[in-house]
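The complex appears here without one of its protein chains, the remainder shown in place.
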Amino acid sequence: MKNNIKQFCFPGSAKEAAALMNKLKHKAVVVAGGTRLSRALLPSVETVIDLADLPLKHVKADRKWLRIGALCSIAELEKSPLLAQWAGGVIARAAGQWSNALARSMGTVGGNVSRAHPHNNLPPVFLALDAVVVCSDGRAEKVLPFARILEPAMMRQIGTRYIVVEVCIPAATRTWSAALARLAITKTSWEAYTSCVVAVDRKDGSVRGVRVVVGSVLPRATRMGKAEAVLDGKPCSEASARAAEAALQAELQSLTGGAQAKAYACRVSGVLARRCLMEAFQG
Amino acid sequence: MSVSDKRDFTVVNHRVEKIDALALACGTAQFTDDVDIRGLLVGRILFSPHAHARIRKIDTAAAKKVPGVLAVLTHEDLPRVRHTTAGQGYPEPSPYDTLVLSEKARYVGDRIAAVAAETAEAAEEALSKIKVDYKVLPAVFDTMEAIQKGAPVIHDEDDSKNIPDAARNICAKFDFEVKESEWFSEADVVIDQWYKTQWAQHCALEPHVTITYIDGDGRLVIRTSTQVPFHCRRITARVLQRPLKSIRVIKPRIGGGFGSKQEVLLEPVCAALTLATRRPVKFELSRKETFVSSRTRHPFVIRLKTGARKDGIITDAHMEVYCDNGAYGAHSLTVMMCSGSHTLPMYQAKNSRFIGRSVYTNLPVGGAYRGFGATQGFFAWESQMDMMAEKIGMDPLDFRRKNYIRSGEGSPVFKAMGEGREGIEQKIGSCGMDECIVKGMEAFGWHEKKQRNRNQTGVKRRGLGCACLMQGSGIPEVDMAAASIKMNEDGSFNLHMGATDLGTGSDTVLAQIAAEVLGVTVKDIIVLSSDTDLTPFDVGAYASSTTFISGNAVKKAALHAREQIVKVAARILDEEPEGVDLRDGKAVGKSGRSCALSEVANTAFYYHDQHQIMGVASHTAASSPPPFAAHFAEVEVDIETGQVTVLGYVSTVDCGTAINPTLAEGQNDGAVLNGLSFALTEEMRFNSAGAMVNSSFRNYKIYSAGDAPPFKTILIPTYEPDGPFGAKSVSEIGINGPQPAIANAVYDAIGVRLFSPPFTPEKVLAALEAKKEGKVLAGAR
Partner (left out) sequence: MAKTKGRGVLKTVEGRISIRLDINGKDQAWKVEPGEYLLDALRREGYKGAKRGCDNGDCGTCTILVDGKPALACMMFAAQAHGRRLTTIEGLGTTDRPHPIQQAFVETGAVQCGFCIPGMVLATKALLDEDPDPDEKAVRRALDGNLCRCTGYVKQVEAALLAAKKLQGGKAS
């Protein structure tokens, strides 16, 4: 299709890539995994910056953080032995549930978190594990809470002002009990009615801390504060899970403005959350 | 036993490797677009953005000025020839209501103008510069609303032909009744139910694609992804008002069709641009255009009112169907009729009535699609069979066994209803239904699973369902196929036929039939199909006709060649021709002496009574022997989310002699999986303006290897006396089973009847809720 592309750049570092991007501004576009840009490509774009060479393919843990490089493919997360051990393997499982083998092979962590799409399924799991995102603007690195990244104003700056360098997850979450569930028309469907991730920090059979996140239903992955509040300090029991289910359904209904088209998704989100909680309580 | 009736096969009924498989697996087999043609122009179509609009004026001046644009055409530039795009035997029993480029927009996606340019960019820029002055008209999107008085009239032009009632948007109608006693007077139970099926698309992986060019002799060559090369030639010649002899249609390898390529869609517009520019032109629909602007499966609204006696005999069948054809008539009459003609004979009710209406709406156009109306008809019928069985307290399989048509039996429906006209009388020559049921139940573990599923309590409930089916094998006294076989010096043969392999494996199956007759292997048969300049006529690949009708033509042609071979061999062997047999690439005499076929060929070419050994034959059938099938499904329904998961699926199919069991299994596997996603996921959805909202594989889900549930095909051999070596059709029947089998299984699991597929989690949960609240589900209407 008609375009004004004049050059391709393959920077060797995030800093270099971000500096270039900031210099060229609207004259550049960033690609990494698989993209079909042609329909959205602005006529101003003259430079394509391909991030494929960035040395950001690591999955590693230090004392403070689990660090996942932005250029890791979804397939690599799925197969990572370290991730299989982390919070019940919830990140690897989320990666494995995403779309199909070709998308998992081409798609990157950076792309999955920085394209504002409600059906991408890494954002809910990162949100549930208190992730932060390290971004570079070419001069300095900036650390942002994951929820911040998902805000539309910030999302617009990823790939225009910032490059995602890595996603970092606090070391403490390693022992959390987590679970996820997804309801879609078929297993490999990229779109879902809803998806849900819960992560529970348990102590003596009670909930010490909990994250309940819903994806696919709202424009972006969202923590369900009311459901979390209902669970706080409560025993890890079916009664708690059912109370959370009701709270989540009410909260989601209000967030969707009671839209009839979303009624089913709200309802089954509660069901999935309850099931995830039961799994996490027992895990 | 003569070779014609032999049963101890050496090639037929063997798992011969598909003859084109290796080249396809190596990526060297050539599809339509896999050739490089110098100077090829890109063709693009301007599609209507409105569901219903009159075109006041089209201004193409600016578009024509775009650099690289060589032609811009509208309806004003083409002969105004109303035609049907449905590739059927001539004269087609369809309304002539279509122009290559439309004079009025009748749906979102209707074809308004066409462009040929040096590059895709130039073509698209030209499209954006065509100015169309539309007067938007009220549109109608609902089948039943469209036939009400006062609904917008979609075909108000005065030059369309063969529309029964244009003012009421009725593009085809057919009624028939056989009555032996007063309606429902003998019935102990009566069920009156409405059903509604959805819009769906074929989703052949290769989109519609056509390349046209003018060859060195000034003839128009159409290289195209088609199921119907000869109909394509005829229809294109007529609509462009060119002599038929000036057109050659070449069918290369085809990337699937399933009925969508039984329509002549791109060829006339592509050819018109080649004629306008004198340049080669290619049209390749995008996936979105394939969804919206090729063809679809007709949604049906069906009323089925049936009666049965307490002893399990079906007494009455009243079937009323409203087939939504979208904006044009295409296969309106034939698909509508097949919903009855393939279902009503299955169970022999004394009183049978069929009332069929095909209806225009401002939506995409229904066409031929694997199953061809029988799919929609059997959803209603096989759901209703379970409901009747329950009402009279009989096992659903026993109930079916009491009623299905047996070998030796006929049906008044066969005579009354053909495809688009009166049918023919026929008696069933082979029926393996009973074995289909018995072997299917056994392989599926019906009784064990029934036992295991008793007294379920959890949130996931399992249930079993079945469906029994039939189809046809070609259209009797309409479909005609021909083949020629010529012998080469090395004892190999060129098999030329119009039969159209679109990925089905017919080239292999037909080569097996020829090889069986000629006593050689398929490696000795060089197949050419099809090229209207080189191969004999064949109506094409549809109506489950190829193995049965083209197969008989090939068998006859091979027998014709065989006669000639035997005559020459008898002379070489110095024996009587009657005693000569052909086997292992040799002619073998009664004495046991033999000569190689190459010697026979060389003798004919060079030594004695010099001539080309060549067989030619044609075939039409006086019957359309139905294949039979039984399907068994186990589902698990999550009663909190409504999600239906298929745990297991077994289908048994009686296709007579499977000429190639591997390919026959593959045909049935593919049909069943398509049926499964048609039951559970597939649906074209439209917004309030009539535009399709899910026109990509991302949003319109067909099953992947990861989505497909475990399922199994079992072939049940019978011998069909009218078929080549006992064969009947196999390609379509399998798609008819999953919708009813799954609906029945869901009912078994949760006690809820579903009348409008696809059975999405949302719908199933809503139906469960309605049942809990004591509401009676209204059904489709």
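First chain written, first letter: the chains are A and B, and each begins at residue 1.
Basically, a residue touches a chain if its C-beta (ideal position, glycine included) is under 8 Å from a C-beta of that chain, and two chains touch if they have at least 3 such contacts.
Worth saying up front: this structure is predicted, and the values here are computed from it rather than measured.
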| item | value |
| --- | --- |
| Touching residue (missing chain; options B:V12, B:L673 or B:L765) | B:L673 |
| Chain B residues touching the omitted chain (full complex) | 15, 17-18, 20-31, 33-34, 36, 202-207, 253-256, 258, 284, 286-287, 502-505, 662-663, 665-666, 669-670, 672-674, 696-698, 702, 704-708, 711, 713 |
| Chain A residues that touch the omitted chain in the full complex | 1-3, 5-16, 31, 34-36, 38, 41, 48, 50, 52-55, 73, 75, 99-103, 105-106, 165, 187-188 |
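Throughout what follows, only the chains that are shown with their structure count from here on.
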| item | value |
| --- | --- |
| For chain A paired with chain B, centre-to-centre distance based on mean C-alpha positions, whole Å | 44 |
| Residues of chain B defined as touching chain A within the complex | 120-121, 124-125, 640-643, 677, 680-681, 698-699, 701, 703-704, 706-707, 760-762, 765-766 |
| Complex contacts: residues of chain A adjacent to chain B | 1-2, 100, 183, 185-191, 193, 264, 267-268, 271-272 |
